[in-house]
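Just dropping this structure here.
Of the protein chains in this complex, one is absent; all others appear in place.
Per-chain residue numbering starts at 1, and chain names A and B are given in the order in which the chains are listed.
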Amino acid sequence: MREPDLPEPGLVAIPAVIAAVRERAPLVHCITATVSMALVADGLLAAGARPMMTETAAEAPAMTGLADALLVNLGTLSTDGAQGISPTVARSTAAGHPWVLDPAAVGAGPVRGALAQELLGHRPDVIRGNASEILALAGRGRGGRGADSVDTPAQAREAARDLASRSGGVVAVSGPADLVTDGAREVHVNGGTPLLTRVTGTGCLLGALTAACVAVADPWHGAIAAAAWLALAGEQAAAAAPGPGSFRVALLDELDALTAAEIAARLELT
Amino acid sequence: MREPDLPEPGLVAIPAVIAAVRERAPLVHCITATVSMALVADGLLAAGARPMMTETAAEAPAMTGLADALLVNLGTLSTDGAQGISPTVARSTAAGHPWVLDPAAVGAGPVRGALAQELLGHRPDVIRGNASEILALAGRGRGGRGADSVDTPAQAREAARDLASRSGGVVAVSGPADLVTDGAREVHVNGGTPLLTRVTGTGCLLGALTAACVAVADPWHGAIAAAAWLALAGEQAAAAAPGPGSFRVALLDELDALTAAEIAARLELT
Partner (left out) sequence: MREPDLPEPGLVAIPAVIAAVRERAPLVHCITATVSMALVADGLLAAGARPMMTETAAEAPAMTGLADALLVNLGTLSTDGAQGISPTVARSTAAGHPWVLDPAAVGAGPVRGALAQELLGHRPDVIRGNASEILALAGRGRGGRGADSVDTPAQAREAARDLASRSGGVVAVSGPADLVTDGAREVHVNGGTPLLTRVTGTGCLLGALTAACVAVADPWHGAIAAAAWLALAGEQAAAAAPGPGSFRVALLDELDALTAAEIAARLELT
């Protein structure tokens, strides 16, 4: 096994985060897009975590205390979900649980824009989005094309640093290589495959994996570990899958199969 | 084909229940968790039944008359679903259709707790849940960890018998071996695979298969047949699938492929 060539010594701990998710099986409360709910839940299960998906204002705040971490993804943003989000975040943070904000399609819809700004005030431990979403959330862009980015992580670099400073957390920008920053430090997670953009909800799944990782690690290492896990599982899956349908299946198998040793050997952080 | 070793002679009829589902293709009205709706519908189709998924108070009661049986799963419990459930159950039972209650995550959320108690008054033909849900529904436990049980079927044995007596129906407790009771009789359905817990909604699917089976058979034989069908299909799928993604795919294939002769030969009831 080669020694990974890492931009800072602490990152040698990344495979241990993934091992801790499998060992502790954190319960992740997900308020997320309807369209990708099943992939998010199946992805968490494949990773060794557990999902909980309730989103109504009547139940989500009462149930979030059972969980170890919370994911809020603005996704399809049903009326049920929109009403349940703020009280759930308030209850979750009051209980001391970490949470991840995925500002899906922010910039495109009027409700999600205002809600995302309000949620920033609850200081998410990690914000995960594509470059257009990070730019829009930082007030520097008008959002992407639906769920798709029209910008690159490099273009969102300053916006990501700003948001990290404002929220006091970590910001992860998805792209061909993911950019993760806490405002001071910055790392690129290389790898992945274009097939990840041919399956609905892989970005949402990354948000959920991030929540699982920050349930067992600090936001900096958690966000990097989640990005690396999905990228490496995606690479492995792409090698075996002839198309997007079989890639989705193989991705779940690889989230389960990838060993800590494989992750350590193949991790590419710059 | 070996003669199955069964705890009572009537259980030799179990494979015939499965054959009847395939022959009569019952239409099962499902009010169920958003996260597993697709698996539930695809599982019913694979089994030879047909799904109908509308849940609003405006339409579900009016449409349930078209169906042959009803499944109510408290799952994610959207506001739409929560409002549609009681009038739909009332209309369905008035039409003489059998129905199955799956008290998912009961004990964890305030709305589902009260609703589940109210629904018990409508005398479900079968109640299907994991051990923690059955205990919570019987007023003997505080529920599980989200969708996961923290108790064993053996621990829920008395609660299951109580509920069967109160509801006048059958209670099926999922676990490594499923326990089915009508308050007097009791049988264990052995088999299955831990991979069933690595895919979202296999419990919900069992509820739906149970509804399909009670559309063509009495609740006692229907509940046992559904549990055996899923367990044997799961075993077969696990033999071929390297991970949770491919297991989900193979499970659907096996629900379709399993023959009555295979079921008779491999059925393990104790």
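Observations
Going forward, a contact is a pair of C-beta atoms (placed from the backbone, for glycine too) under 8 Å apart; a residue touches a chain by one contact, two chains touch by 3 or more.
Computed from a prediction, not measured in an experiment: that's the story for all the values here.
The residue from A:84, A:98, A:153 or A:201 that touches the chain not shown here is A:201.
Set against the missing chain, the residues A:46, A:147 or A:211 yield one that touches it, A:147. Considering the whole complex, the residue from B:97, B:112, B:128 or B:248 that touches the absent chain is B:248. Of the listed residues B:11, B:52 or B:85, the one in contact with the hidden chain in the full complex is B:52.
Residue positions on subunit A in contact with the hidden chain: 33-36, 38-39, 76-80, 82, 105, 108-112, 145-148, 197-201, 242-246, 248-249, in rising order. Against the chain not shown here, subunit B presents residues 27, 34, 37-38, 41-42, 45-46, 50-56, 58-59, 62-63, 66-67, 78, 80, 248-254, 256-257.
The working rule: only the chains that are shown with their structure count from here on.
Measuring from the averaged C-alpha position of subunit A to that of subunit B gives a distance of 33 Å.
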